[in-house]
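With one protein chain removed, the remaining protein chains of the complex are shown where they sit.
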Amino acid sequence: MATIYIDNQPYEVKDGQNLLQACLSLGFNVPYFCWHPALQSVGACRQCAVKQFKDENDTVGKIVMACMTPAANGTRISIDDVEAQAFRARMIELYMTNHPHDCPVCDEGGECHLQDMTVMSGHNYRSYRFTKRTYDNQDLGPFINHEMNRCIQCYRCTRFYNNYAGGRDFGPFASHNHVFFGRHEDGALESEFSGNLVEICPTGVFTDKTFKKHHSRAWDLQTAPSVCVHCGLGCNVTPGERYGELRRIRNRYNGEVNGYFLCDRGRFGYEFVNAETRVKEPLLRDDANTTLKAVSKNDALTRVRGLLRDGKVIGIGSPRATVESNYALRALVGAEKFYTGVAKTEHALTATMIDMMRHSPARVPSLREIGEADAVLVLGEDLTNVAPMMALQVYQALYRAMLPEAEKAGIPAWNDAPAREFIQNRRGFMAIAAPADTKLDAFAAVTQHIAPDEVARLGFAVAHEIDTSAPVVEGLSEEARKIAQAIAEGLKKAKRPLVITGPSCGSEDVLKGAFNVAAALCAQGADAALSFVMPECNSMGVGLLGGGALEDAVAAVESGAADTVVVLENDLYRRSEKGLVDRLLAGAKHIVVIDHTRNGVLERAEAVFPVATFVEGDGTLVNNEGRVQRCIQVMNPQEFVQESWRWLGEVCGTVWKNIDALQAELVKALPVFAGITDVVPGAEARFVGQRLPRQPHRYSGRTSMRANINVHEPKIAEDPDSAFTFSMEGFRGKVPGSVIPSYWTPGWNSVQGLSNFQEEVGGALCGGDPGVRLIASDKQAGYAGGAPVKAESRAGEKLVVALAHVFGSDELSALSAPVAERAPKPYMALNPADASELGVKDGDIVEVTVAGVALALPVQARPGLAVGLVGVPVGVVEVPAAQLPAWGVVKKRIEG
Amino acid sequence: MLTEDLIHEIDHEAAVFEQRRGACIDALRVVQRQRGWVDDESIQDIAAVLGMTADEVDSVATFYNLILRRPVGRHVIRICTSVSCWIMGSEMLVEYLQRTLGIGLGETTKDGRFTLIQNQCLGACDHAPALMIDDDLHRDLDPGKLEKILAQYQ
Partner (left out) sequence: MSERPLTERIRPDGAPITLSEYEAAGGYQAVRKALGGMSPKDVLQVVKDSGLRGRGGAGFPTGVKWSFVPENPHPKYLVVNGDEMEPGTFKDRVLLEGDPHLLVEGVILASYTIGADVAFVFLRGEYLESERQMKKAITEAYAKGYLGKNILGSEYSLELYVHMSGGRYICGEETALLNALEGKRGNPRTKPPFPQTSGLWGKPSIVNNVETLCNLPGIIAKGPEWFKGLSKTANGGTKLIGVSGKVKNPGLWELPLGVTFREVIFGHAGGMRDGLSLRGIIPGGASTDYLTEEHLDVEMDYETVAKVGSRLGTGTMILMDNKTCPVGMIHNLITFFAHESCGWCTPCREGLPWAEKTLRAIERGEGVMEDLAVLDRLVVDLGPGMTFCALAPGAMAPLGSGLKYFREDFERHIREQRCPWK
């Protein structure tokens, strides 16, 4: 700890900080622009000026930039000093010589850091009397709107996009006061993290294009804490609603998970909520058995109750439905008749991963901890496309691994530019082995593009190189052994090595290989971590609930043990082989579907209940690290739409009073979920006697927004499930991190106000970061045995592997038009050697039948794909990711 | 497309740096020396040779005064307008050039013969006013002298 003096008062601050961090953490209002807690200091904007004094006798002092000055013991500064104040106000005046002050038409207005800082600095009268500089804007694709005239050249955008996120198609152009931030030419920003520019930019240069299309002011949005549903990481989000429409997604800070950022899939994938394909009413198939027709809630319930009473019922859950909804279905049909909704390979892999997490000697890291690893091994995953925010954290880890060297050279970690200049392109050790090249390859010391079985063998081999008591791999080539050795060397040097793996190779052996590497590192005394990628937002939650695989459900139907199937929020065709799903649906006499969006399974149903998406109801999701997190209802849905668990409750007549009641029952039935009731304060919680407001206190039009329907203001909708209310009124003080309604404090209307809710800037939220870990390891496991043998190749066949795409592979986000625009067209990737062997060139149509689906796709030669493999973009072509890899005969289409 | 020679020259420059991107400005100069200015395609080509992206190269290219990203005439006149030359009458020369060439600063004559660019101090202050045409420095100028000099550049 260090003692610093601010306006003559002593304060204790943490060592190794700069003055701006220290002042903000202490709750002082010091204006700033270029500094950002994740990007650290560069001293460009000169806004954070304070007066520094040599000692108590120094009355003159000198102006310094708080962000560039260490908060060393004994430092004396004044924030209130008149010269410092005047300087800060004049910096704003300088910005205003060019800033257009078009706040009324700017999407940043009302949550603009520049507005806040202008008010904070006290500047109000402008003496500038000349013309302003203007720029041409660029078309940056479907996500980001560009309005360069508003730029104050704080350089945050490029520091995020290029330095922090590794993007290479964006940057500063030109110089002096014509510096321009954008692209070399018009076009969609390539980075998977471009959406963060919206929140990184302290003014309205980069705004959310999807939000712009929805026309709303930031302060008119109704929001509540929520969790992203587009991959297994569980990033925290703040969805915003107006007029019954979901209008945007913003980051919600969770220091342990996503920190300040989101990926573009998570930020822009939300339009599925507003899609035409939503189901909004209960549907029943009419007597002629032809079409689904909207019916009353009662009719639907009566019919379904009848079906359930008379039939032999099984329930099929879903990795994209909440814990509560899956549980409700399980409760309805009975544990032994509940199936997880995924086919056996993924089913087994999920179970294995959970089992490994329960017994692994290695830590299961949070995303934050992933960013602190000092060496990384990735086995079988394309992180950027499968778990984008994990890739971003890995990228940080590799950079941060070099910071101790910079610190040895006298450069504190917060001094961002010198640290980067010192570190240059040196990075921490990373090795990646996967069937195809990945974006992170560029930063890896070792990359191997090999078939899944070889990925597994490499994992085992690395483990054995680290610790000879780990199982040995038979028949390893000398070359492969050398590679394993190199990887082992790289990992052994690290203090906090990290192994990442997941289900993408469809291989238990890959998981075991990764597990053994982590275990071997632990055996060497390293503080190793083992992280698993989970396929979907609640794969883990359903995995913990247990239940059979889809194949078991089909067997039950085909054996006659079941004749009525209830499918919960699951387009089975996206998750399982088509033939298998067809058999299930054909075999079942009655199909009841509970879902929010039309899909292939829903079209075959006899009865359909319309359900809430993640923003329309309450529920919890368990992310890849076993962290259970809560989605609180953001908006009031259409009349009939409600959570699946509510429908299921109504169907069986045991209606739960609210989510708390359901959770209490769940915990009793399945103690592993014990933590679930601690995620957020219960529905009965009140804060100084009040609920928490979903609407900001500047929410406008409350009395008039429905005046065209009825001049009377409707009664505020009730919320039985959470402490929140659909109102502007409520408590706005300090509350637990999981239920902060908005980051507003006096003077801080922008997202930067978040600092006032953190224990220290950039640190945990006051009272702890949201979410509760459900799984702890007993550290009992030894090495996984049975190193795999090399797979035989099959004459005339090739192994078809899944190629994931951040845009396109995920079911729900692909329904969002802006995301769909960025998805690839269907293609088939071949190694150029294989392409020439087949006698095909780019664009030629090649046919393959895989997992029961006949595909005819144009070829794309991809040198990074292992020889002998074929890659198809999952989600984009009709083959479910979980069915791959699979063998198939590949042949050139002979034009008739 | 860059010629083999140009690529070779850029590679040669890149060899002296710890990282190939160090030769970015050298590469831009090499291309400009041959072509007079640097077009978008060359930006992409340089990026490819140095393992950079076009955005990265252009970000650098547009920072520097001497890298021209717009087409120029056969001869580029860089007239010094900085303080010593200004004191010694560079404004008069600028006016003279604009009048005789019929173009403003930053423009190219219709016949593509000259591009007129304002330049920072040329380090010839004791022989002000001064200007450069292509690679040649001309000093102690007045309109009369300049007229004769211009005639040498067709």
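List of remarks:
In this document, chain identifiers A and B correspond to the written order of the chains, with residue numbering beginning at 1 in each.
Throughout what follows, contacts are C-beta pairs under 8 Å (C-beta built on N, C-alpha and C of every residue); 3 or more make two chains touch, one makes a residue touch a chain.
Predicted model, so just to flag it, every value in this text is computed and none were measured.
Listed residues B:28, B:54 or B:150: the one in touch with the omitted chain is B:28. Within the complete assembly, A:411 is the residue of A:411, A:615, A:835 or A:884 that touches the hidden chain. When you scan A:26, A:72, A:94 or A:351 for touch with the missing chain, the hit is A:94. By the touch criterion stated above, the residues of chain B touching the omitted chain are 16-19, 21-26, 28-29, 50, 59-61, 63-67, 78, 81-84, 86-88, 119-128, 132, 135, 137. On the side of chain A, touch with the chain left out of the figure occurs at residues 42-47, 49, 62-64, 68, 87, 90-91, 94-95, 97-98, 127-128, 130, 133, 152-153, 155, 172, 174-179, 409-411, 415, 417-418, 421-424.
In this text, only the chains that are shown with their structure count from here on.
Of all the residues in chain B, the ones that touch chain A in their complex are 18-19, 40, 43, 52-59, 62-63. Of all the residues in chain A, the ones that touch chain B in their complex are 168-175, 180, 183-185, 424-425.
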